[in-house]
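Down below is the structure, laid out as structure tokens.
One protein chain is absent from this view; the other protein chains keep their places.
Coming up: chain A.
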Amino acid sequence: MTSLSTPRCFWLVRFAARETAMDPSEVEFLAEKQLVKIIPNFSLDKIYLIGGDLGPFNPGLPVEVPVWLALNLKQRQKCRIIPPDWMDVEKLEEMRELERKEDAFTPVPSPHYMELTKLLLNHASDNIPKADEIRTLVKDIWDTRIAKLRLSADSFISQQEAHAQLDNLTLMEINTVREFLLDSLNCMYKLRSNLQPGSRKGQLTDY
């Protein structure tokens, strides 16, 4: 995980500088803003940050903090992380079954489920019961959804549709196909317009 070792301001600068599609670590950065419950083992008054107030931290009492702070504290052995409600084998199994049954995308428990699972399981697997099973289940759900996405992209192109509805897709999922899909559509457009009679080559370079 890069973002934990890199200062957060560095990422902000990177965001500002780039215009093309995000890379996964940037999506992960966004996911780190999600709130998660921790049980701190230290005592600290409220801390006032630009993004909002956090705390107060009472030893032994659950408190909600952003994931980046939770992981930071966890790495310094200052807290225990309480996994989110949906990070539970039974619930994920249900979700996987539903995902496999439905043709469309089903609603996911968290807009950053994949990133959160990865972050929490990599850094706090000792606080999450049945971590391995959860990892497999989330990977299954992810694979199913990506397969669906590819299939629909395929039919989108082959049937030459003009637009498509993509409900319940998470940022990370969109991000995996965006660059490739858009580039290939552009490319195909170029090829097609080449074939059409009366078109001039000079115009195409504009794209």
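Heads up, the rule we're going with is that a residue touches a chain if its C-beta (ideal position, glycine included) is under 8 Å from a C-beta of that chain, and two chains touch if they have at least 3 such contacts; residues count from 1.
By definition in this document, contacts and distances are computed from a predicted model.
Hidden chain, UniProt protein name from the list "Calcineurin B homologous protein 3", "WD repeat and HMG-box DNA-binding protein 1", "glutathione transferase" or "Transcription factor bHLH79": "WD repeat and HMG-box DNA-binding protein 1". In the complete assembly, the contact with the undisplayed chain comes from A:43, out of A:43, A:75, A:168 or A:194.
In the complete complex, the hidden chain is touched by one of A:36, A:82, A:116 or A:177, namely A:82. Counting over the whole complex, chain A has residues 37, 39, 41-43, 59-62, 77-78, 80, 82, 129 touching the chain that is not drawn.
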